[in-house]
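Shown here: the complex without one of its protein chains, the others still in place.
Moving on, here comes chain A:
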């Protein structure tokens, strides 16, 4: 009897363990969609009173919009584009937003030849692209700060130095003008947007040699703060006094510097259109109006980015 009981206990314990392991797959979009639903309710309420004709003449956006918006481009912008399209479709039930993630270049090409309304690019547009009448609408900025433990004496890193640290060529702070202590290279897990942005900006895709791959920004901050000689990267909004934020190429990672373009560990998220936004159809205009609204800015912040204006 006792053995049987123990067996059952073991089975139950095992079941609990497995369920615990599975519980990791939560839904991260709930928050944004509920906000969107509320907004949709209020707009629906106001449109009841206005007639369809009046709504069309007063270019004010309403929930009457029908049709679809196609968005093609950068995989890095997947989080932003998915969140945006979900909330936008909640707000304007008549509009379907289709987002494809095939790469920045392909996105710009699609908008150039008219295959898509919006081309997503996680970089600035090239001059030749602009010369074809493509307009660069920066909707958000992705900035990454490089941090070390507070006692580190190194103030500034160049781009080459940072690359050398992360690909494992430089292993001691001594080589960078700091104390004689090894560098503990800390990064994020694969799949993280911060990691892919960091590696992409330094052209280090899958060449990084991490000693710690932590699964959240908070974990990186805690580990860097407590480990002498460590270096890590985090998004700008979480910086605090527990870690030392390094200058890169003598530039502080402030939103101002990032917008001015002098801080290299950042990239713009562009939603390119053919011609100015004012020349687009009503659906696309409504989408940009939404991004530029306060609610849209909150959405941009909620996916860890800096609103563009």
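One rule holds for everything that comes next: contacts are C-beta pairs under 8 Å (C-beta built on N, C-alpha and C of every residue); 3 or more make two chains touch, one makes a residue touch a chain; residues count from 1.
Here is the rule we use: contacts and distances are computed from a predicted model.
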Per UniProt, the name of the complex member that is left out, chosen from "Phosphate transport system permease protein", "Flagellar basal body rod protein FlgB", "Nickel-dependent hydrogenase large subunit" or "Protein-export membrane protein SecF": "Phosphate transport system permease protein"
Sole residue of A:98, A:190, A:242 or A:293 that reaches the chain not shown, by the stated touch rule: A:190
Full-complex contact with the absent chain, from A:86, A:100, A:213 or A:289: A:213
Residue in contact with the excluded chain [from A:68, A:98 or A:226]: A:226
Chain A, residues in touch with the chain not shown (by the definition above): 3, 6-15, 17-22, 24-26, 28, 168, 171, 181-186, 189-193, 196, 205-206, 209-215, 219, 222-223, 226-230
